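All protein chains but one are shown in place.
Labels run A, B and C following the written order; every chain starts at residue 1.
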Amino acid sequence: MNKGKIKLGLIGGGPNSFIGIVHRIAAYMGEQYQLVGGVFDIDHASGIAFAEKLELDTSRAYESLEVFIEKELALPADERIEVVSILTPNFLHHSMAMKLVDAGFNVICEKPITITAAEAVELEQLVERKKVVFCLTHTYTGYPMVRQMKAMIAAGAIGKIQKVDAQYYQGWINPFIHDKDKRAQVWRLDPKKSGQSCCFGDIGVHAFNLIEYTTGLEVEKVLADIDTLYPDNPLDVDGTALIRTKDGVKGVICASQIATGEENNISIMVYGDKGGLKWEQENPTYLTYMQEGKPAQIFKPGNPYNAEFAQESTKIAPGHPEGLFDAMGNIYKGTALAIRGEKVREGAFPGVKDGVRGMKFIEAVLESNKQGQAWIEIK
Amino acid sequence: MNKGKIKLGLIGGGPNSFIGIVHRIAAYMGEQYQLVGGVFDIDHASGIAFAEKLELDTSRAYESLEVFIEKELALPADERIEVVSILTPNFLHHSMAMKLVDAGFNVICEKPITITAAEAVELEQLVERKKVVFCLTHTYTGYPMVRQMKAMIAAGAIGKIQKVDAQYYQGWINPFIHDKDKRAQVWRLDPKKSGQSCCFGDIGVHAFNLIEYTTGLEVEKVLADIDTLYPDNPLDVDGTALIRTKDGVKGVICASQIATGEENNISIMVYGDKGGLKWEQENPTYLTYMQEGKPAQIFKPGNPYNAEFAQESTKIAPGHPEGLFDAMGNIYKGTALAIRGEKVREGAFPGVKDGVRGMKFIEAVLESNKQGQAWIEIK
Amino acid sequence: MNKGKIKLGLIGGGPNSFIGIVHRIAAYMGEQYQLVGGVFDIDHASGIAFAEKLELDTSRAYESLEVFIEKELALPADERIEVVSILTPNFLHHSMAMKLVDAGFNVICEKPITITAAEAVELEQLVERKKVVFCLTHTYTGYPMVRQMKAMIAAGAIGKIQKVDAQYYQGWINPFIHDKDKRAQVWRLDPKKSGQSCCFGDIGVHAFNLIEYTTGLEVEKVLADIDTLYPDNPLDVDGTALIRTKDGVKGVICASQIATGEENNISIMVYGDKGGLKWEQENPTYLTYMQEGKPAQIFKPGNPYNAEFAQESTKIAPGHPEGLFDAMGNIYKGTALAIRGEKVREGAFPGVKDGVRGMKFIEAVLESNKQGQAWIEIK
Partner (left out) sequence: MNKGKIKLGLIGGGPNSFIGIVHRIAAYMGEQYQLVGGVFDIDHASGIAFAEKLELDTSRAYESLEVFIEKELALPADERIEVVSILTPNFLHHSMAMKLVDAGFNVICEKPITITAAEAVELEQLVERKKVVFCLTHTYTGYPMVRQMKAMIAAGAIGKIQKVDAQYYQGWINPFIHDKDKRAQVWRLDPKKSGQSCCFGDIGVHAFNLIEYTTGLEVEKVLADIDTLYPDNPLDVDGTALIRTKDGVKGVICASQIATGEENNISIMVYGDKGGLKWEQENPTYLTYMQEGKPAQIFKPGNPYNAEFAQESTKIAPGHPEGLFDAMGNIYKGTALAIRGEKVREGAFPGVKDGVRGMKFIEAVLESNKQGQAWIEIK
């Protein structure tokens, strides 16, 4: 039945979770989802209290994923949770996603999709076999002006692409990294919790994703130089990756968590033989379009001159800024359309394929660095 | 009972309403409200369909305000709608607010609060007598950096204020105003629907409110020059108001709907004997703080260096932009606290007093212009 | 003879003069002038030393204006100084300009042209009778993007003008104004040295000039509210002027020297029925052009898409910023063309008429304020 709201479950994202509130608001925003239950906390009592606070049926605040799956599957189809958002620590994403997909649930998964590329491929195959909807929340693809950029490039606004450059600079690790004890306590620097990579796994992969998302190009190989800053720190906190696409376009991805003072400075520049496009996440309502021999143009959301895809991604009149929650809301809206079986625009939400591409990119970056900055193919 | 969500009703804001989606998202955002019912549309069938789409109990999609009040009052107190958002056309705000307040409902009211200052005063008295919570949605006061500005000024960051300047420029009327037939069809230019003023009533009053909100100063008198552009257009589409505060501070408020190409350019600059502060709505995450003899500083949301009030008004880490929906969400959150009887920070939501001040300002502007730009006191 | 460089004399602007270096560099820049002599300092010995430092013929470092005129007139015409820049304190401009013009010299005069409007008119009549070239250095008119703005408006890019807004905010008086002794020592606050007005005389008039320069409109009347901040301070340090042009366009001019933290923030916005244009002096290489329903465009100097007038006002390839010295250099270049009797583009340099307009504006502002904010015509 496509009429009502989609029943949503959450794994993780309970009390005091920053990412939890982002997902819940995104779900509320489009009025497409109804939060029904989930595993809100490792501590069952706390999860029940959370459900109470949100006025949910506490019987659907489960103690574990296994119980969640068992109990929900036992419900009649029209009462059952249809889609589950996985907001747990990184190392749990893969196993949880596998179980949920295997049980037939649609899944919305926080990044990173898995810890290894092999796991991502395994998950991709399962998703395809199970024919469920799988959304990977590369949030920045939900911004209207990122979608406008994608639409303009697809429409030929900048011609044949000849250079790509994306950057993601943060400084948040700086206060921790210089002290041996402090850095040992940062979970993102702990391979067991964080995975193989910190900087490229957490943020560099966003820059990579933005390039493939907006341009439609496929990165073929990378050469990367990464930095752990201290020998006892096992994971990268900074690095640069040279890239080449299948079409021979060269480019660069810069990422850093020791860019002291930077907050969340992700930006992308794409240049073609007819023009260029630039976008920065911290000023997300401005897209700069440069054309050979003409004044640069500033595209802003909410205007009829934008592509349909961008127009659909705005809820409000021009000049009223929308932000990160709205971007995530757009991704949830796109996913809802897919769950309902409606026609979905390409790019309406990132999927399992984006996850596989990202994990392969991260592994290629690490391998390149290990080999002393060799070119590594992303197969 | 303070535990559960606050039961929310809506009057207006149904299908295809731009302002409706803003209020609903704002209500969802803080997880403080549960939308229960309302009068969603003039057409009852359409209102019921809307309730169905949102999976509400259709029996609470009422045909009129009168029925709404009667039926809700008949419910047990713990089932009853506790707060009602009024999102109807301007000319209905006053009478609806009077009826709802009189019946004991808390109210969240779209701007303008009423059509005349006298009506606003009447409403203010009723609100005081009935001791209900009344929120007027001057949305821009919900931005974290506006609240930071208010907190910094209160803390003396710029010293004694010596100059204020606020501007609200839009261009949206330009495509309609130059054609006699077209301008006759713009509802905002129709005194019956829009009230006494278009430009100052709709946007100039926001600039006025931002000044009083951030500075704590009270504007004592105004001298205004307004423009209808064409003699057959009964309402202002542009104008400038000189202002003086009780403390003798001089300032200016510029407003225009014929500033062709401008989208929603509202900004405020306040200068004191120790420093200055500047903020622009279209780049809401930047607050510029200038001090005598020092480099300007750029304050951004989500940072611990901000005042508590500003910190509480952000949901996310620094560098992730929040926008208009988040600003409205903050106002809804503040209102929820008040409804629950909890301690509420001054400025957490604009109230009936702001409405009275705004209406008096608008009438003073009109009177000043009528008298050929005379100084008119705001009593 | 038009072949060689124009012989330039300076009155004032000697050692340690800030404005002196601006004019000399402006003169050198276009390689149109040769500095030959002048009255460089009240102290003759210091003036001679200055001439020596600049490797000038010290016999042409005169002790007074009278001697300057006498000695130069005694020289053969082809050796004589052809144009004199007046860089003395404000109160001397008028008498010096009168003497020089009367003696047949071309004049480049710093702002303000005179202390009163009557003096300016007197000077204007003499200039017309003597048929000399007279340049008043409203420096901001020399910026390429201001000229582009003028050219675009003249070419109809924004259609019929319907709103003008110019602002000039500084904070430099703030450190002096709050202390009775300090403010008594600021020469700009001393009517004997500064003239009738401080804020409007020094900076407000620039905003006025920019409006008339870029739009071609003539301001017909003004209503102004000015502020001295302290009763014992005789001159304005802040104010706002409502304006109306002959064609009925309304607008506003805001000026302040107590906008704490502001450096030299002069900006102009002009809106027509087809589009709008915005420019800010502190970012002088960007001109924003907004059109109904289209993305805003950013015009930058050095590009072939600019009007000829703007192109001629840049010396360098796009992307290499030019600044204030270059703007003044453009005005000197325009003046040189006029002195040589060559065809000069309208607007290539501001003239005596701009001086008369400015003085009348200042007097109207003061009179309006004196009458309690009445409308005063600029005759």
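Going forward, a contact is a pair of C-beta atoms (placed from the backbone, for glycine too) under 8 Å apart; a residue touches a chain by one contact, two chains touch by 3 or more.
Treat the numbers as computed from the prediction; the structure is a model and nothing was measured.
Who touches the missing chain here, A:L210, A:L223 or A:L287?
A:L223
Looking at A:K274, A:R340 or A:K353, which makes contact with the chain not pictured?
Once the missing chain is taken into account, the touching residue is A:K274.
Which of A:T139, A:S194 or A:T240 sits in contact with the chain that's absent?
Only one listed residue reaches the unshown chain, and that is A:T240.
Which residue, A:A296, A:I339, A:V352 or A:L366, contacts the hidden chain when the whole complex is considered?
Of all options in A:A296, A:I339, A:V352 or A:L366, contact with the hidden chain holds for A:A296.
Write down which of A:T215, A:N233 or A:S256 is the residue touching the left-out chain.
Of the listed residues, the one touching the omitted chain is A:S256.
For chain B, enumerate the residues touching the unshown chain of the complex.
289, 293-300, 303-305
Residues on chain A that touch the omitted chain in the whole complex?
Per the touch rule, chain A residues meeting the hidden chain are 158, 162-163, 165, 169, 171, 174-175, 178, 223, 225, 227, 229, 238-240, 242, 250, 252, 254, 256, 258-262, 269, 271-276, 290-293, 296, 372-373, 375.
Go through chain C and note every residue touching the omitted chain.
The list for chain C reads 3-5, 18, 21-22, 24-25, 28-29, 31, 34, 52-55, 170, 172, 262-265, 281-285, 300, 302, 315-326.
Basically, only the chains that are shown with their structure count from here on.
If I average the CA coordinates per chain, which chain comes out farthest from chain C?
A
Quick check: how many Å separate the C-alpha centres of chain A and chain B?
For chain A versus chain B, the centre distance works out to 35 Å.
Can you work out the whole-Å distance between the CA centroids of chain A and chain C?
Roughly 55 Å, centre to centre.
Specify, in ascending order, the residues of chain C that touch 2 or more different other chains.
293, 296
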